[in-house]
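Notes to accompany the following structure.
Note that this complex is displayed minus one protein chain, with the remaining chains in position.
Order of writing sets the chain letters: A, B and C. Residues in each chain are counted from 1.
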Amino acid sequence: MRRVRAGIIGGAGYTGGEMIRLLINHPAVDISFIHSKSNAGKPVTVVHEDLAGDTELTFNDEWHSEVDVVFLCVGHGEAKKFMEEHGGSFDGVLVIDLSQDFRLGAPGWVYGLPELNREEIRSAQAVANPGCFATAIQLGLLPLAKAGLLGDVYSTGITGSTGAGQSLSTTSHFSWRANNIQAYKTLSHQHLKEIGQSLRQLQASGEPAVHFTPWRGDFTRGIFISSQLRVDRSPEEVLGLFENFYKGHPFTIVSRNPISLKQVVNTNKCLIQLEQVGSQLVVHSALDNLLKGASGQAVQNMNLLFGLDETAGLRLKANAF
Amino acid sequence: MRRVRAGIIGGAGYTGGEMIRLLINHPAVDISFIHSKSNAGKPVTVVHEDLAGDTELTFNDEWHSEVDVVFLCVGHGEAKKFMEEHGGSFDGVLVIDLSQDFRLGAPGWVYGLPELNREEIRSAQAVANPGCFATAIQLGLLPLAKAGLLGDVYSTGITGSTGAGQSLSTTSHFSWRANNIQAYKTLSHQHLKEIGQSLRQLQASGEPAVHFTPWRGDFTRGIFISSQLRVDRSPEEVLGLFENFYKGHPFTIVSRNPISLKQVVNTNKCLIQLEQVGSQLVVHSALDNLLKGASGQAVQNMNLLFGLDETAGLRLKANAF
Amino acid sequence: MRRVRAGIIGGAGYTGGEMIRLLINHPAVDISFIHSKSNAGKPVTVVHEDLAGDTELTFNDEWHSEVDVVFLCVGHGEAKKFMEEHGGSFDGVLVIDLSQDFRLGAPGWVYGLPELNREEIRSAQAVANPGCFATAIQLGLLPLAKAGLLGDVYSTGITGSTGAGQSLSTTSHFSWRANNIQAYKTLSHQHLKEIGQSLRQLQASGEPAVHFTPWRGDFTRGIFISSQLRVDRSPEEVLGLFENFYKGHPFTIVSRNPISLKQVVNTNKCLIQLEQVGSQLVVHSALDNLLKGASGQAVQNMNLLFGLDETAGLRLKANAF
Partner (left out) sequence: MRRVRAGIIGGAGYTGGEMIRLLINHPAVDISFIHSKSNAGKPVTVVHEDLAGDTELTFNDEWHSEVDVVFLCVGHGEAKKFMEEHGGSFDGVLVIDLSQDFRLGAPGWVYGLPELNREEIRSAQAVANPGCFATAIQLGLLPLAKAGLLGDVYSTGITGSTGAGQSLSTTSHFSWRANNIQAYKTLSHQHLKEIGQSLRQLQASGEPAVHFTPWRGDFTRGIFISSQLRVDRSPEEVLGLFENFYKGHPFTIVSRNPISLKQVVNTNKCLIQLEQVGSQLVVHSALDNLLKGASGQAVQNMNLLFGLDETAGLRLKANAF
């Protein structure tokens, strides 16, 4: 089988680095180029120091189209600009964009959540990779939306520092963030829009409304969500909805045991656990914001685009501790 | 003024240790004895190593009644047993119990949340010191209860490892807890009972119902709560309710700026912040589980019992970082 | 090529868990059985929760010899006992022992540090896998020993909590270990013996003496060592000694840039950096104590034993953050 040639735009950031870490070990992919304006000419190991000994690749500042797929790992707004500079498409090169620029119904783009849109992704030209919080919250709610059970949902989530990217700021300073917790973007996180879009895709009637309070967490990787809602079904029925929905989806796992964040850190998995008392349901979901929440899901989407095993290059050793 | 003579029962645990740390620097108190069966005869610095150089006190296994106040810092169930072994009272010695044994309407006991029951505490014989989560959640809801505004409340909270005491367990192991998050006692935390009792004390009608998901956090000290609820008042009115309620209470501070957990670590403060979008309100509250959530509040109660300045011995230097 | 059938004795501990994580993704190995007396009958995911969705394997309490290699992941002393119960050998089954029981010149055993004994390992029947601190310190000193340059060496090292295993103890409690540092086994760490044995293997004359102070660190994975010594060679000569020594060894990398611990966490690498001022040399070395310091190196040894690519199954995605 012909190997997939991949290009990475914005290879010096966190998601770009994860793309490199994943693709250099992917059994069916070769990295053709890694674009980074500010680091052009430098070895990637200068920026991503953990890759010392693993790769001789260097950053460059030229993009070329002799690739099969390109990953856009640039900032929000930058992806759209990059596309416009190239006439809106790349001459048959497939595109997977990790920014939020094309997630909300942009023509020609498929929203890249495989558990929701797997078949559409397989034949897409352009995939808008979901946000990290958006993935974690949606995977906890999609089976309920499909059953038409969603009303008001009260979600609280916590995210690692890598979710905020590598730019320096007061709240990314170690002295501030270590041992600290803080809410931010309360009830107004930008991912609520794509979440709403997906829920309405599955649940036409009623008005699913997610009220979301995100917290900054004292760790580097991972997202943990607890979503509280009222549901008029028995625990067995609810569990059945989830197990049916995720049957055949290799990375989303409905656990009957308590889950914890570190079970998924450095993997492409999303773990889900249900707890119910009477009609009050709590759905816990956990994933690694840089993998299932970003670059891992992008590779999963690439696998679907090229007809590869959905898990190729994604059977990762968990950090575990 | 005569100095207060204090005894500590259960001085080897976390809350007992904090009692010692607070009382050795309290301007109006002398520690008469520190009881610990398992450590009798040992210097307290063997158990509480940070006290090296600060105290020559030793643990003993005898209790004597030549004290003015005794703090029960033993486990849940143990406090009641200890009281029973002494005929239910200590001959005029005032009692402050940090366990949950007497919090739910036990005859002769006052629930020791100064922001709720300050006057009753001043003249009490026995004070049941509130739970840590209970304090944090209540302080975020009391002004709303007083205004009769509470219905369903969806709270998520995160606590440091010291909240679980010093016993060894899988989830207290550093290799497990570092960089981890896990929900536990979902919708069934034992503090919900005392929370409900306090809310009903202020709000007779309606049915305030707190749905609470606690998380184990990746830090040692502190609790952070976000409580979500619907409220039909403007943000200004809601803020007014809180500012009025806590006027004159020195440790509960309504902040107009974003709050974070480390602002309160190693202090006796509870910080509260309100955020509202339309009729959706989120109340954040933060405190140190070992201080305002346990031993600090116990000292605050002692100050009230003996007519001392409510903040005596509690103007603590925050850890800050 | 015939696949390697592997058995794991002591699969419920930290190193046993890492063996499973590595072998289920190894391209040339099948796990035949995972032995754990205390967990026999349970799915391995009950103990190693991060493996949820990855494996259906269960623990058992019977060992069978239809395997090609067996990994002993039991405690110090237990490996020797297990061998004795089986007559000292396993009928042609190769053995890799991760305990310290056979590291000090036990007849029939090869000390499994590939950078020192690669050819002997290829044809061994039984391999004694080195200790974690021992690996990190030796890899920082072997090129100097080979050049006969070692005298007094002053080493300080820091290790993650997983180095102490999963047993519960005061110093493994999160509330104690978080944000803490403590020295232990000062000048008397048990790994000094195997270090001395290796150094004398390369440097016959002079008396290399390693004075070692280990610290407990505030993280779960990894070892970082700084070894200080006097050396009468130029920085270029010293660098040359290291680069020559490790040429062709895929996992030990001599870096010309500053190294940090997280570059190696969740990988099988050892990074080395040299800094010299006049005749004072400092050698920094870093590795993951559970991988290059234990289970990863065991897989590396297995690869050598069976003529596989030395890096098979060990091209791991770093945790990086």
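The criterion applied here is as follows: a residue touches a chain if its C-beta (ideal position, glycine included) is under 8 Å from a C-beta of that chain, and two chains touch if they have at least 3 such contacts.
This one's a predicted model, so the numbers in the text were calculated from it and none came from an experiment.
Enquirer: Which of these touches the unseen chain: C:Pro27, C:Gly77, C:Gly148 or C:Pro258?
Expert: In the complete complex, the chain left out is touched by residue C:Pro258.
Enquirer: Among the options A:Asn117, A:Thr135 or A:Thr162, which residue touches the chain absent from this view?
Expert: In the full complex, the listed residue that touches the missing chain is A:Thr162.
Enquirer: With the missing chain put back, one of B:Val264, B:Val283 or B:Leu305 would touch it. Which one?
Expert: B:Val264
Enquirer: Spell out the interface residues on subunit A facing the chain that's missing from view.
Expert: Here the touching residues of subunit A are 14, 160-162, 166, 168-170, 172-179, 219-220.
Enquirer: Across the whole complex, list the residues on subunit B that are touched by the chain not included here.
Expert: 14, 17-18, 21-22, 25, 46, 48-54, 160-162, 178-179, 220-221, 250-251, 253, 255, 257, 259-260, 262-267, 269, 271, 290, 315-321
Enquirer: Of the residues in subunit C, which ones touch the absent chain?
Expert: Against the missing chain, subunit C presents residues 154, 156, 158, 175-176, 178-184, 186-188, 211, 213, 215, 217-222, 224, 226, 228, 258-262, 265, 273, 275, 277, 280, 282, 284, 286, 321.
The rule we apply is simple: only the chains that are shown with their structure count from here on.
Enquirer: If more than half of the interface residue numbers appear on both sides, call it same; otherwise different. Which is it for subunit B and subunit C?
Expert: same
Enquirer: Central chain, going by Cα centroids?
Expert: Smallest centre-to-centre distance to the global C-alpha mean: chain A.
Enquirer: Please identify the chain with the largest separation between its CA centroid and the CA centroid of subunit A.
Expert: B
Enquirer: Looking at every pair of chains, which has the largest contact count?
Expert: Top-ranked chain pair by contacting C-beta pairs: A-B.
Enquirer: Counting only Cα atoms for the centres, state how far subunit A is from subunit B in Å.
Expert: 39
Enquirer: Quick check on subunit C: which residues sit in contact with 2+ other chains?
Expert: 14, 160-162, 178-179, 220
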